[in-house]
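Just dropping this structure here.
With one protein chain withheld, the remaining protein chains of the complex are depicted in position.
Presenting chain A:
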Amino acid sequence: MVTGAVARPTAADVWAVAATVTDPEIPVLTIEDLGVLRSVEVGDDGAVRVALTPTYSGCPALDAMRDDVLLALTHAGFDDVTVDLVLAPAWTTDWMTEAGKEKLRRYGIQAPTGKAAARDAGPVRVQLAVKCPRCDSLNTRELARFGSTSCKALYECRDCLEPFDYFKVL
């Protein structure tokens, strides 16, 4: 697509396209909401480099996200695209956007409660109560620390009696 008539794309143009890619496991979240989309560069020759970071080391969704970013950028007319996977600095749930957390709750998954950074603050770790995404009750309990994917735990609300997923702090 990028013809002589079109100005050379900026990193912001590329970012806007890559940011439309969603998490295959949680389709309401984009990779931008998740904080998985880390950086975009456009070289002088128009070569595009996108950096993604995995949420969990073994997360199988990362392969799909990488393919989807390639596909989205190719469709948008970028023909020289490289997607790098970066580990440092390590991804944390603190990077999830507020908009993303709100989308998660509306989808029925409670967003991370508290900051990962705070977990290193003292010798005693305090698990904050996890709010039910349906009825906002704090009267909930953990059924299983490891849920349907690495990033989620399974909870149950003792007021509305519904089970729900909770995106763990990492």
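In the analysis below, a contact is a pair of C-beta atoms (placed from the backbone, for glycine too) under 8 Å apart; a residue touches a chain by one contact, two chains touch by 3 or more; residues count from 1.
Methods note: contacts and distances are computed from a predicted model.
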Margin query: Can you match the unshown chain of the complex to its UniProt protein name from these: "Type-4 uracil-DNA glycosylase", "Sigma-B regulation protein RsbU (Phosphoserine phosphatase)", "Two-component system chemotaxis response regulator CheY" or "Phenylacetate-CoA oxygenase subunit PaaC"?
Written below: "Phenylacetate-CoA oxygenase subunit PaaC"
Notebook entry, point to check: Residues of chain A in contact with the chain that isn't shown?
Noted result: 10-12, 15, 35, 37-44, 51, 54, 56-60, 62-63, 66-67, 70, 82-92, 95, 116, 143-150, 154, 168, 170
